[in-house]
Structure formats: structure tokens, C-alpha cells
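The complex appears here minus one protein chain, its other protein chains still in place.
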Amino acid sequence: MKLFSSVHDVNDLNQLVSEAIQLKASPFAFENLGKHKTIGLIFLNPSLRTRLSTQKAAMNLGMQVMVMNMDKEGWALETRDGVIMNGTTVEHIREAAGVMGEYCDIIGIRSFPGLKDREEDYSELIFNKFVQFAGCPIVSLESATRHPLQSLADVITIEELKKTTKPKVVLTWAPHVKPLPQAVANSFAEWMNKADYEFVITHPEGYDLAPEFVGNAMVTNNQDEALAGADFVYVKNWSSYNDYGKILTEGEGWMLTNEKLKLTNNAGVMHCLPVRRGLELSHEILDGPNSLVLNQANNRVWAAQAVLKQMLEGK
Amino acid sequence: MKLFSSVHDVNDLNQLVSEAIQLKASPFAFENLGKHKTIGLIFLNPSLRTRLSTQKAAMNLGMQVMVMNMDKEGWALETRDGVIMNGTTVEHIREAAGVMGEYCDIIGIRSFPGLKDREEDYSELIFNKFVQFAGCPIVSLESATRHPLQSLADVITIEELKKTTKPKVVLTWAPHVKPLPQAVANSFAEWMNKADYEFVITHPEGYDLAPEFVGNAMVTNNQDEALAGADFVYVKNWSSYNDYGKILTEGEGWMLTNEKLKLTNNAGVMHCLPVRRGLELSHEILDGPNSLVLNQANNRVWAAQAVLKQMLEGK
Partner (left out) sequence: MKLFSSVHDVNDLNQLVSEAIQLKASPFAFENLGKHKTIGLIFLNPSLRTRLSTQKAAMNLGMQVMVMNMDKEGWALETRDGVIMNGTTVEHIREAAGVMGEYCDIIGIRSFPGLKDREEDYSELIFNKFVQFAGCPIVSLESATRHPLQSLADVITIEELKKTTKPKVVLTWAPHVKPLPQAVANSFAEWMNKADYEFVITHPEGYDLAPEFVGNAMVTNNQDEALAGADFVYVKNWSSYNDYGKILTEGEGWMLTNEKLKLTNNAGVMHCLPVRRGLELSHEILDGPNSLVLNQANNRVWAAQAVLKQMLEGK
């Protein structure tokens, strides 16, 4: 694997999940694989789980790890081509990526969308420039429109806990006070399509995801209907794709509660974190037995480790 | 040891100090003890000595180290229970601690007090939530009311240099322009009580420490009287405990000088650093032969390493 930016970069999803679960059982079985190899983890935005889990995954494989908060420790990046850089940007992404590629065998990069210009965000400008100019394998640590390491961890979590071959998985929109990217929802949707579960997306009107991510999902604005009989419920806020980057509703009644959970098949409740308690998801669920959020967070390590392992093996 | 938050978590102080001194002589004697173990060092506030010495201690034991500036690299933390998170906080400490516990075998955390609400600060809200939700051994890297790794390093320093079994140790308040926590003073006081030295605390009126930290110390507002015959003088500013978080006096005449040092038994002068020269402590003392501040800073490594060693050994 030379690029891990979406589910489409995965050759065999079952095998990748299976490798992750084996690594979870034997974290240090390949601790010499990354010897003398360096990974650079580049952050243009805050990160907790991605930062720590990917770092740990790389160390478990014996890699040298360099973490760089580009937004704080480096130089303001220019991403547009052909401009005269006489403003506030100090370094062009062509040079920044090229230089980091000289120092790293693998680069992980996180870059959020601006949520102003849909075309620019969905062209994955920054991420793709990095891929183009770094000249080494690249792992997305969440890009403008996708968060594939999260989605892989989510699939691992479901695979570990599912009780039927084809569980019913529901992605439900949740309220928030700030406009958030569609990345986690997009990504989860395309991995669910690939995993071939019974997959339902529910959200208020106006919150449709881009069609290429929805795939074969059943989509409904009726949350209760969606939740009926669900085995897993994935809770996540996102801002509007059509009315780009906007909040269209306060979403009253959309927060998942124990009452709503009764509609499900005693579903496991998932969220990528960070989560706003009492707004996106109720305290009672997060503190209760149905919450899988720590399982997901834990599986971030094995997701990252399986991906890095395949990259190091040149598979 | 599963928790290192105060002297009360130490089973046998003499043995811990003795282990630290042995590690100072042979820093790498246990370099395989921490193999495949990960420590997360979480900072909610600035740090120099604690950051570097604890990192070094962990590396000397062969641990994988992950450093995280939560306040800058992560998400704004919510600490109150049951609130609707519709403001500026993005992640609840319950999830943050729980997630980091998934990635770490030991967590170190630094969290200063707000100095507004004494009850909240002295309940050690943030530190205790971490202990409660991380689910792994926790080391305090300075909490709202204590700085135990500093105090252990201080005891090591005194043990290395004392010329009598029961030296006279004086903790003297010093002037400052900003209200500082009582943490270092509190902590030093309870460790001195445990170490069973002749221990005197001196400060201007209104600066009494909380009784549970003062213990059996002799307390006086007369600095000269306190200094008489002292073998070690610990200099530190703190804001008022009773008139909580306030500065009550400019403290004219309270800065330690060579003139005042004549009252002592050629005392070693200690400070946890950072120190404001010419305000808290005179240039002449810091640049002179009686200063032990670099000895203390050096001993931070062995203090941390002894604590981490006991945690790794599950003692």
C-alpha cells in the first residue's frame, strides 16, 4: 500500500481487518519490521486519538516517530499554485511536502476542510498536494472529506462485536453548535458500503451526504424508523453538504437517549470522539453499557498498525 | 504503586529515596523493565523540568514516551459532570482520560489550579477525574495542590547532602508579582513531615498553609528566627490559602540574601525553579556556592525514574 486515503485504497478489507485483530493480540509481533524506518506525523489541526494511536502503532512496529504541529511549530503554508507569495504564507506546500518526504519513509498528515468552498474542500487540495510532492507513502490522519483510520477502527469494532453476519448499522446525525466537516460521516458511509452490512443513514432534511459516499445506504429523515432493530448506532454531527458548511437546524430531539435506544436491538453506540456530552450524545448512554466509544478509540491503534504494516511490507 | 499523587502514596520513603540514588549511579540498570510499555505525559500547563526529566526517566527505563500538550495540541476539556456541552469545551475529561488510558500503561498529568475557587482546587477535580477514568497508573506531574515528584527530588537532594541525621530544614515564603499555587509549598511540607527532619515554616501573616500540610512543622512569621542554624533553606512563593489566591504583601525584606544566609548553618539553598531572580531569590545566592537548585533539577530524573520503576514492577 502506498496510499491510505479512503476505503478504495484497500485491496482486501477482510484481510486488513483480520491483520488488525491479530496485531491487537500480538502488538509486538512485527517490532523489527519498522527498524530504521521513519514516520512523520504532520498535524495542521488538533488531534488526540489520531496523534497518540498512530504514534503508538508506529512505535509498536519499531519505527522512529517524528511529530510535527505544522500550524504551530513550522511555517504558514501556501497551497495555491502560481501565486506571488508576498502575503502571510511563508512556505509553499510543494517544498514543505518535498522536504518532509526527504526525511520520512511514511508520512501521515491531518488537514481539516475550510468549510467555505465545497469544491476546494472536496478536491482534497492539501492532502493531494502532499501525496503529489512528498514522494513517499502517505496515510491520511483525516483529510477534508474523509477519516479512513477512524473508519477502519470502526469496522474492526463492529467485526469484533457483531452477533450476525450482516448486522444492521445506522449512522445518525446529531446536534452540534459548530459547523463540523462531513469527513467522519462520509468515510464511515463508504466503509459501511464496502463492508456490506445492512446500512441506514438518518438525518434531518438538508443534511444529505454527497452521493458518492451514500452508496447503497437506505436514507431516511425518520430517526425512529432508522433505529428500529439496529445492532450498531453510529452518532455523529456534520454540517450541510448541499448548503455547504451551514448549520440548518438545532436538531431538537435528535440526540440519542436510552429511551430511543429501546427501539434498537440493544445496539452498541459508536462515536469517533471528541463528543459533546448532553448535546451530541446523552450522558446516560456514554456512561452506560451500550457505549463502544472506548473500544473504537482502542482499535485506532490496531487500525493504524495494520495499515503501517502493509505499507512497510510494500504490499 | 498505582498512584503517585502525594507522599501518602509512598509505602516506604527511605526505600524509594534509596532506589532513586541507586538509579542515579546506574541509570540504565533497568533499561529493559519498560520494554513494550508506553507512558503518556499530558500537559495542561507549561513545563520544562518536569517535561524533560520525566521523559528522560521513562526512556532510561526503556519505555515508549508520548508527550501531549493537551491545552495546545488537543481539545478544550470539560470537567464538570452532567452539563450540556454547548459552549467552548469540546471534549469531556471522562472520554479524554478513558481514551488515553487505552493507549498508555502509565499516564503522567500536569494540571494547575485556577486559584479562584479553593474548594474546587483542593478537591483536585481534574487530577482525580483522570485517576478515576483513565484506568491505568497515574503519576502527578504537579496538580492543583501538590507537586510530589519535585518533593521527592528535594528529599533526595537533602539526603545526599545532609551532614546530620536530623537536619534543620526551613521553608521560607518569598515575594512574587503574580499569585502562585500553594502546590510546591504544600507538597514540600508534607514530605518534610514524613522525612522527620527538624522542619520550620516561615511566612508573613496571612500566608498560613492548609493545616493538613503543615503537620508538625514549627511555624513563625519571624524569618530571622526561622533561619537561625538552618542546614537547608527552601525558598518559594505562594499565594494566600485563607484569602484564597490573593497576594497580601509585596514582601519587602523577605528575599533571601547572603546577609540573611549568615544566620544559617551555611545552609544549602533550594528552589524548585523557575525562579524570578532579584525578586524571589537574590542573584548572589543563585550564582553562589550555597545554591542547590541544579542538584534538585538533576534529581528530578531519579525521582521520576524511581517512581516509574516501582509502577512498572507493580510494587
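Lettered A and B in written order, each chain numbered from 1.
The criterion applied here is as follows: contacts are C-beta pairs under 8 Å (C-beta built on N, C-alpha and C of every residue); 3 or more make two chains touch, one makes a residue touch a chain.
Note that the structure is predicted; figures quoted are calculated from it, not measured.
Trainee: Out of A:Ser18, A:Thr38 or A:Asn265, point to the residue that touches the absent chain in the complete complex.
Mentor: Checking the options A:Ser18, A:Thr38 or A:Asn265, the one contacting the hidden chain is A:Thr38.
Trainee: Mind listing the chain B residues that contact the chain we can't see here?
Mentor: Against the missing chain, chain B presents residues 27-28, 43, 46-49, 51-53, 55-56, 59, 69, 72, 177, 273-279, 283, 286-287, 293-294, 297-298, 301.
Trainee: Which chain A residues would touch the chain omitted from the figure, given the whole complex?
Mentor: Against the left-out chain, chain A lists 36, 38, 40, 64, 66, 68, 70, 72-75, 78, 81-87, 89-92, 94-96, 98-100, 102-104.
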